[in-house]
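With one protein chain removed, the remaining protein chains of the complex are shown where they sit.
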Amino acid sequence: MSNLKAISALRLRNEGIFKTMQAVLSKPTTLISGFLLILIVASAIFAPLIAPTNPYDLSTVSIMDGRLAPGEEMFDGTIAWLGTDGAGRDVLSSILYGLRTSLTVAISSALIALAIGLSVGLTSAFYGGRIDAFLMRVVDIQLSFPAILVALVLLALLGKGIDKVIIALAIVQWALYARTVRAAAMVERRKEYFEAATCLELSNARIIWKHLLPNSVSSLIVLATLQTAHSISIEATLSFLGVGVPITEPSLGSLISNGFDYILSGAYWITFFPGIMLLATVAAINIFGDQLRAIINPRLSK
Amino acid sequence: MPQVIELKSVCRSFGKKPDLADRIATAFGAKSTAKLLRAVDGVDLAIEQGEVLGLVGESGCGKSTLGRLVAGILPHDSGDVLFNGKPMVDKTSQKIGKGLGVQMIFQNPAAALDPRQRILDAITEAPIAHGLIQRSQARSFAIEALDRVGLREDALDRYPHQFSGGQRQRICIARALAVNPEVVVCDESVASLDVSIQAQIINLFLDLRDSLNLSYLFISHDISVVEHVSDRIAVMYLGQIVEIARASDLLENPLHPYTQALLSEVPTLDQTLSEEHALEGELPSPLSPPSGCRFHPRCPIAMEECRSLAPRLESQGSGHRVSCLAIRKEI
Amino acid sequence: MNQLKLLSIQGLRTEFPTPDGPLAAVSGVDLEVTRGDVLGIVGESGSGKTVLGLSIMGLVDRPGRVTAGRIAFGGTEITNYSEAQWQGLRGNRIAMIFQDPTTSLNPVQRIGVQMIEAIQAHRDVSTDAARQIVREAMVRVGINSPDERLEAYPHQFSGGMRQRVVIATALLNEPDLIIADEPTTALDVTVQAQILRDMRRLCRDTGMALIWVSHDLGVVAQIAHRVAVMYAGRIVEQGATEVMLKSPSHPYTAGLMASMPANAPRGQRLVSIPGGLPQLSNLPKGCSFAPRCAHATTACDVLPELSPTSPDHAVRCVSPLQERS
Amino acid sequence: MLAFILRRVMQSVVVLFVMSLIVFSMINLVGDPVDMLVNPESLPEEIDRVRRDFGLDQPAYVQYWKFLTGALAGDLGNSFIFGRPALALMVERFPATLELATSALIIAITVGLPLGIYAGLRPNGWGTRIIMGGSVLGISVPTFWLGLMMIIVFSVILGWLPVSGRGETAVFLGIESSLFTLDGLKHLILPATNLALFKIAMVIRLTRAGTEEVMAQDYIKFARAKGLSSKRIVRAHLLPNILIPIITVLGIEFGTLIAFATVTESIFAWPGLGKLVIDAIVNLDRPIVVAYLLFVVALFLVLNLVVDIIYAVLDPRVRLQGEGG
Partner (left out) sequence: SAQDLKVALAAEPTSMDPHYQNLTINNSMATQVYDALVLQDVNQKLVPGLAQSWKPVNDTTWEFKLRSGVTFHNGAAFTAEDVVATMQRAANVPNSPSSFATFIKGKSFEIVDDLTLRISTEKPYPFTPNDMSRVAIIDSAFVNATTEDFNTGAASFGTGPLTLSKWLPGDVIELARNDGYWGAIAEWDNVIVRVIGDGTTRSAALIAGDVDFIERVGPADLPNLESREGISVFKSVSNRLLYITLHLTDDQIRPFVTDHEGNNIASPFQDIRVRKAVSLAINRKAIADRVMDGLSKPAGQFSPEGYIGYSVNLKPDEYDPDRAKELLAEAGFADGFKLTVHGPAGRYSNDTRILEAIAQMLSRIGIDTTVETMPASVFFKRFARGGPDKTPEFTVAMSGYANGSGEPSHPLRIFIHTKQKERGYGPGNRNGYSNAKVDGLIESGRASMDITIGEKLFIEATEIAMQEYALVPIHHEIATWAARDGIAYKHGALDSTFIHNIRSK
């Protein structure tokens, strides 16, 4: 049956990006989640243009507008379609800006972690032996630190700020990437083209970056999408524990956790709408990542 | 004829040397678990210029390992691997510094090319990196290289998956030849191909030998293929060469009982299958090879001393050498 | 004569849906196997040999399925069997052996368990009784001291022994037919020879029928009474082994044989068939071998029938080789 | 085996050492515990006394050395805040966390495994879509949010389950646990489910991926060819194979479960380690933080070892000596 696998793998490769695109477009789930994702990312990018108010500009936010129900009018006449939060920020605008923060945090931390993880994982797989053993122990140590605790300590250490959250999340995540890429690279390393490269006396750097990297990276792309979704949720948890982003520049997570204080008082919208947005975002990324995996690897072999 | 490759009692083991933990554990009476697997054990071999040396033997007997040692992909543990008379491995650093003189072609053409590299890059990467050609010459160089293996220019910008197995194997060959090797190690290079494609590739090998005066180490367990291409054939059993001779000598007059068994089992169209089992028993584990002659547990003509005495490869005249105590006795 | 007809296949077609339309891995195959018969099936990789075997077993991977033709086994039509009916048949009256001995056995179950379950799936016997049957089967395929071996795990066996275990398993319920799908491709010549011997003896001793799939003509020559050659999902030539291999009629069969190194003088260039297997989802209209065939004419634009050239020999070619020569 | 364990132990010692160094310096950088401890109204000499009492007046390396020598003697220092041995505090709280994590794990497996297998066997069914959709939610939604939602729904609105805290405990077989009383179980359900949600999703995904992969294996096809029923295939061939990776992952994940309990514990006021540690971090109670992290790492190392051993037991192919480099 091994030839069947080869056949289906071949089929994918054969038809390249064009066919992949076609596959993406032909599945409704993929299409919808992809569309949703684009919509979400776009509204994050264009938040300053779309959002009715700028919730980060303190001179325009007033606590006198605090906790207006959806549809009520704020002092300056703007209608708060999704209500306002405790500090008087328009929830709709906050969601759009918060989405921006959340995505920035999630994506940049994923990218940084990916870069570190790739370097470590590839080095480890390429050199093997003691270097591998050493690096993998470091990874073990990192993985055995519970993510939340690392982030807590780091943020306590570094202080608040989006950049700090990004650093903390990157530190929390890199080891996972390192381990995954190492596993993939170890498989690649055993393939004959790797030996061929050795035989052709190509330099180590070239073998690592030109051959090992491109071939080990595909499983990571999927992992990265899923991990991005996960880190949005970790960031939210950090905000809940009080060490997330600054209160004046809320992310989706901190909006939810701040709003939660009001849930018993009936001001559900402060936590509810950001919650829905978080859910939609994370779900869209997750589903898309899943579909991506299914498309990249139709039989889910290996 | 000058010898391009010469191996002198080359050994290569796999496995882990016992570390501190192992030593402590053994001190406390645990059974030692770290075992060495001697994949190649004291091989002497030479390849002459322009010669095709076939290497046959059961699966797992160390053919590929030997091939890798010759190609300089693996460092050896002891002995010497000489290329044009010069050692291939810097013993102190274990760094391989063989130059590009020996290249290897692998069994599986699907895995031997980087799936994400265009054919153009696959072929020219090494020559450019080693300064054999300029980047600007890459294209014309690659066209020439492809031409040699019977592929056309339109292959250059495609990716490996867009080729059939036979074509891919040709590309591998073109890639290897692009760095002007003198010796090519073919490790089961035709095993995964269909007979008709296999025929194409074998033809290509033969043509190249004639046009470039290449030397080959041709590894296969398909005796009919080896028989077809080789000048000389070496037979390997459990990490050791048990017989080596001119191809015709070996096929017509196999001396070693293992060679005899091997040859008698090759399925052919006209011979019917004999009722007799040529060999009893399975290939023993290379982790704990039998004492004395490694073949003795399966050997139909084993004698008492075969259990304890290890035979050496000895000449039987006209370059036919065999390692068997019984044969030596007869003479 | 008729009651000896164990398996009879007519017009079998097995398709896999693909993005480019249905792919007929097997199309229009007619086959007959009688008791004690050994049928060899040869053909290039991808020509549909495995799918044919799986179709007979009702094991074609979804979403692939048999779309046309009928399969009768022991006189009963089994084409539309339900899963439960198949379960009663498989491993009981028809057994199959797969290509790769390393993957056919579950790595985490003991050999004994895997063999005993094959008996108990079909017969209501105690585990001890089943164990006894298993022991005998092991001895039959040449595995000595079966009691120890039954407690072992597959990885503790060599490739040859594993394949023999698989064969022994197939034999457990004394099936009428065994389909062996390239069971020796992954093995050494010496081991391969042993297995060929085992199988040949079994057929002779028990009257079991055997379908032996391979792409190695040499192997088939050694075991089969009759040979069928497949090309692109169709049988292109069929006949008694000696006749077929001595004087192949189809250009493809002839090409295959000419490519074998053993059939050419040492050190000389080999003959090879140009081109490769066509895409199955996009076959040429007529004879699918025509694009590669040196003798192709416009007559080949119509698909030829598999027509007998002699009582023991049929070929699917407009101009079979003998007639030309 | 002995060598393997020894090697692991030696590695673990090194890891623990490095860890302690990292944690120690990290905490030292964060803040000065004295600021958190001493009442602002205290006189300067009082502040100095506290600093002296806790050894915080000494250079960091002296403090570390003291800690290290203490640790070797089994003394991880006294909590600044509670004035009691950090180790004792953890031992006191650990059972509650362990109970929570274990229950969550059990829930995750009993819910996730069947659903995952179902989804893996019917990759295109509606049930599968619902399960997979649900599992996306399980991964997406932040734990704290769900926890609070569960409190509001099940405790406040429906009034079925208690809001927080650990219920009555009872001693059974020498283990004191709230699993053995009704009140205890009632208190356990919400937090354990909350903690389990993420893992359920994970188990579903792992199981499904494993099922799909295993079902594509030759030995499953061979098992079908033997005529085994689907039930038997799932039980005897699918399960043992997918369980191996799942148990491996879960073994390691069990550690994160304990670590992640932090969030759940603080929502449900569960008297476990998590709350202790969050407070300790906030208050810079260094001995507890260091002890906790060392404890967690040690737990991970032990779990890893145990997982590897279980792995070897479950998977006959694995031989431990090849492991660990």
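Going by the order they are written in, the chains are A, B, C and D; count residues from 1 in each one.
What we mean here is this: a residue touches a chain if its C-beta (ideal position, glycine included) is under 8 Å from a C-beta of that chain, and two chains touch if they have at least 3 such contacts.
Computed from a prediction, not measured in an experiment: that's the story for all the values here.
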Shown chains touched by the chain that is not drawn here: A, D
Option from A:A87, A:V150, A:A185 or A:I232 whose C-beta touches the chain left out: A:A87
Chain not shown: contacting residue from D:R8, D:R166 or D:H237: D:R166
Option touching the unshown chain, where D:V14, D:M36 or D:I130 are the choices: D:M36
Chain A residues touching the omitted chain (full complex): 58-59, 61-64, 66-67, 86-88, 155-157, 159-161, 242-243, 246-248, 258, 260-267
Contacts of chain D with the absent chain, listed as residue ranges: 30-33, 35-44, 46, 49-50, 53-54, 78, 80-84, 89, 92-93, 96, 148, 151-152, 155-156, 159, 162-166, 266-269, 271-272, 275-276, 281-284
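The definition used in the following text is that only the chains that are shown with their structure count from here on.
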Whole-Å gap separating chain B and chain D, where each centre is the average of the chain's CA atoms: 51
Residue list for chain B, restricted to those that touch at least two other chains: none
Contacts with two or more other chains, residues of chain D listed in rising order: 217-218, 221
Touching residues on chain A, where the partner in the complex is chain D: 1, 5, 129, 132-133, 136-137, 140-141, 143-149, 152-153, 156-157, 226, 229-230, 233, 236-237, 240-241, 253, 256-257, 260, 263-264, 271, 275, 278-279, 282-283, 286-287, 290, 299-302
Interface residues, chain B side, partner chain D - complex: 19-22, 24-26, 28, 30, 33-34
Contact footprint of chain B on chain C as seen in their complex: 44-45, 158-161, 187-194, 196-197, 200, 215-219, 221-223, 245, 255-257, 259-264, 266-273, 276
